[in-house]
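For this depiction, one protein chain was excluded, whereas all remaining protein chains were kept in their positions.
Our next item is chain A:
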Amino acid sequence: MLRVPAAFEPPGKPPRPRDRFALRFWSIRHAGGLARLYAAFERALVAAAPLAAKLGWTRLERPVAAVERTVKGALFDCRMCGQCVLSSTGMSCPMNCPKNLRNGPCGGVRGDGNCEVYPEMPCVWVKAWEGSRLMAEGDRIGDVQPPIDHRLKGRSSWLAVAQEKSGTGGAA
C-alpha cells in the first residue's frame, strides 16, 4: 500500500503500530524517570559549555548531532527537528505526528486512540498526554509552542540548549 508521507520528513521511518515493540512506547511509560535523567543531563551539558566553546561549537555540531540522532532516534523515534520539546510533550516526539502538530492532537483521532493518517499507529498526542501525567512538570503540555523553525532541522538541540542556558551562545 502506498504511504502518505509525513509533512516534516518524508518516508524514512515507518509509523509504529501499537503491537510492535518500540522503545518509543517504553520511553513514554517511563517519562517521569526520563525527565529527571534529562534534567541531570542538561545540567551536565550547561557545565560542559565552556569546554565546548573552547573546542568550537561549529566543529562539535556534526559529531554531537550524530550521537543525538542515534540516542534519541532509538528512544523516541526522534526526527531531529533541532528544537526539542520532548519535556513539554510527555516524551512523545511530536514530529512523528504526520501533521507535525506541536500543540496537541488534531480532531481526527480515532475512537481507539489511533492516528487518523496512519490507522495502525497510536496517536502521538494520546501518548503525549499519558506521558505528561507521569512527569513532575507534565503540565508544560499546556504551554503554547511557537511555529517550528525549519532552518534548525538536523541540528543538535543539545548544543543549542547548552549554548542558550550557559549564555555562551552566539557564534555557532
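As a convention for this text, contacts are C-beta pairs under 8 Å (C-beta built on N, C-alpha and C of every residue); 3 or more make two chains touch, one makes a residue touch a chain; residues count from 1.
Definition applied: contacts and distances are computed from a predicted model.
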Of the listed "Putative spermidine/putrescine transport system permease protein", "Methylenetetrahydrofolate reductase", "ABC transporter ATP-binding protein" or "Cytochrome C", the name UniProt assigns to the chain that isn't shown is "Methylenetetrahydrofolate reductase"
Residue of A:L75, A:C93 or A:V126 touching the missing chain in the full complex = A:V126
Sole residue of A:L60, A:L101 or A:L159 that reaches the chain not shown, by the stated touch rule | A:L101
Taking the entire complex into account, which one of A:G33, A:P50, A:P63 or A:G142 touches the absent chain?
-> A:G142
Pick from A:L23, A:V109 or A:L134: which residue touches the chain that isn't shown?
-> A:V109
Going by the touch rule given at the top, which residues of chain A touch the chain that is not shown?
-> 2, 4-8, 98-113, 116-117, 123, 125-126, 129-130, 141-142, 144-148, 150
